[in-house]
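Have a look at the structure that comes next, please.
Here the complex is missing one protein chain, while the rest keep their positions.
Here is chain A:
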Amino acid sequence: MPCYYDVNDILMEEELISVVFQVTANGVGMLDPGAERNTVEKGAKVDLPFWLAHGMLSLEQAVSINVPPCFTQKTRKEIQADAACVDLRVRCPYFYELGCKIVPLVGDKSIGQFLRYAFTSRYKEILSKAHSSSTMTVPKFATRLTKEEAQVFESARESMSSFRKWRVGGARLQKASILGRKRKTKLPDGPSTS
């Protein structure tokens, strides 16, 4: 769940989004690598981080946001064909989080349903591998997961591996490392306690 202290929520806002400037902006030429003067012309297409794009949109409709490539028809077709095989991490590691935030900002209302469809169909794949995968090696498909899916997958894998560790057994009480050391250093000195 997004919250103020969630580092993923902060990192997500760094995702670049392509926007079109609706006004001519002076003094912000650094945003547009192609700008000749210190100005971004009206109609220029610029990649901005989400937080900046969001801010400029809410400010006075200074920009219009294009739908990011990971939510376009091409990706949707791929997801429909075989959701589990699509490498969403390459496209956008914060696929779902960005999608949730971008829905209110763009005109395309079907993104919400697309996200739900993608997660539901990919969830089946995660579930089938999560509890049964080996504890040592990370399965190949795990590199295709987005951050949110990876969290779901890892939580299952970790609880299963800690259960397996417990079942195999081992020392129930662990000796603190400091205990062994103390005696060794003290013995030559004799009982010089303070």
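Some notes on this structure:
The working rule: contacts are C-beta pairs under 8 Å (C-beta built on N, C-alpha and C of every residue); 3 or more make two chains touch, one makes a residue touch a chain; residues count from 1.
In the analysis below, contacts and distances are computed from a predicted model.
Name of the non-displayed chain as stated in its UniProt record, restricted to "RNA polymerase II transcription factor B subunit 3", "Pyruvate dehydrogenase E1 component subunit alpha", "DNA replication complex GINS protein PSF2" or "E2 ubiquitin-conjugating enzyme": "DNA replication complex GINS protein PSF2". Screening A:T24, A:N38, A:T120 or A:T143 against the full complex identifies A:T120 as the residue touching the chain left out.
Although one chain is not displayed, its contacts with chain A can still be listed: residues 1, 96, 100, 103-104, 109-110, 112-113, 115-116, 119-120, 123-124, 127-128, 130-131, 148, 151-152, 154-156, 158-160, 162-163, 165-167, 169, 172.
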